[in-house]
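Handing you a structure now.
Missing here is one protein chain; the remaining ones are kept as they sit in the complex.
For subunit A:
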Amino acid sequence: MPAAKEIAVLGAGMHPWGKWGRNFVEYGLAAARAALADAGLSWPDIQYVAGADTIRNGYPGFIAGATFAQALGWSGARISSCYAACASGAQAINNARAQILAGLCDVALVVGADAAPKGFFKPVGGDRPDDPDWLRFRLLGATNPIYFALSARRRMAVHGATLDDFAAVKVKNARHGLANPNARYRKEVTAEDVAESAVVADPLRLLDICATSDGGAALVLSSMDFARRHGAGDPVRIPALSTVTPTFPKTVLDLPDFATDSAMTVPEPERPFRSAVAHAAYEEAGIGPEDLSLAEVYDLSTALELDWYEDIGLCEVGGAEELLRSGATALGGRIPVNPSGGLASFGEAIPAQAIAQVCELTWQLRGQAEGRQVENARAGIAVNQGLFGHGSAIITVR
């Protein structure tokens, strides 16, 4: 184990997900205070603040690190702000981690929060005919659910996934989220409910696709030395965080692509993007999928959760349906996936989501995930994919 490269998670905190209609700063502030309280630290103890940006809340969202630092009260801490689409939270964690591992600070606060608009995500404003994210709406009407539906249909054709499998993912995650006080939806969902919900982008229905939510999440991270001095003898640790790019040629369509790279002149990479992101984290942590107790994966759609099973090595390619049907990925199974309830129960609060995943891993590894606890959880992975080639995998152990 490359122990020298570990950092400690001293505190985790969240503002519940929902559609609260308030300013995103309020959610971030609540999450930050909860994480500080959980860590037993006060705000002036924090030497570094990493903010994960939101692009849908005006200028304060673009400089989230400063926005949260101001809300907590200017303290002279060093700060950063970063945006990486759905991986923004992971990038913020990585910024703090790099500062800690480089010895530039001992203890850091990571905060992400969002207030999401209603309905489809649309490109940020203005006519921008040289921006692929604008053009995909203009020339194709390719909304995010269209891309999710293309992947889902592909999975049905190639691996024999059925609409029942997709519904089963939703039913499982809804059940997991029932007891999670931070989840937005805490209601049992049946396969019939899924089947009766409106088709948004065939083959996916409304209940197959994650909503957009308001929410905030925060972590207090520190060096292992600081954790010991602070009296945290056996903290949850982060031994790996991967943010690798795809490798050329990228042959799987992602948002907001019009087309893949061509595989005519260069052979396809050994690992497609999502699998490469996870693999790099396993290599860095020195553990493999067989060592995991649980996983939090980015279920933007029910079908995408099945792709993740393969991408993070829980089963062979094409084996996800069987793994799901066996019950292995439900609480009580061999490798519970999304015990938090996942995006199915939360909806996506973009810059907060990857941080929320690590909050869940932290509570699971501490044995504090009341009502959804994975037995004897020792290691977990949280994975995520954003736009334009951003993605992340974070491994936590205890």
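What we mean here is this: contacts are C-beta pairs under 8 Å (C-beta built on N, C-alpha and C of every residue); 3 or more make two chains touch, one makes a residue touch a chain; residues count from 1.
By our rule, contacts and distances are computed from a predicted model.
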Complex member absent from the view - protein name from UniProt, among "Benzoylsuccinyl-CoA thiolase", "Indolepyruvate oxidoreductase subunit IorA", "Peptide ABC transporter substrate-binding protein" or "Taurine-transporting ATPase": "Benzoylsuccinyl-CoA thiolase"
Hidden partner chain, touching residue among A:200, A:277 or A:350: A:200
Touching the absent chain when the full complex is considered, from A:101, A:139, A:195 or A:317: A:139
Which residue of A:71, A:150, A:179 or A:244 touches the chain not shown here: A:150
Selected residue (touches chain absent from view) among A:37, A:101 or A:158: A:158
Contact footprint on subunit A, counting only the chain that is left out: 119-120, 122-123, 127, 129, 132, 134-143, 145-146, 149-154, 157-158, 198-204, 248-249, 251, 253, 257-266
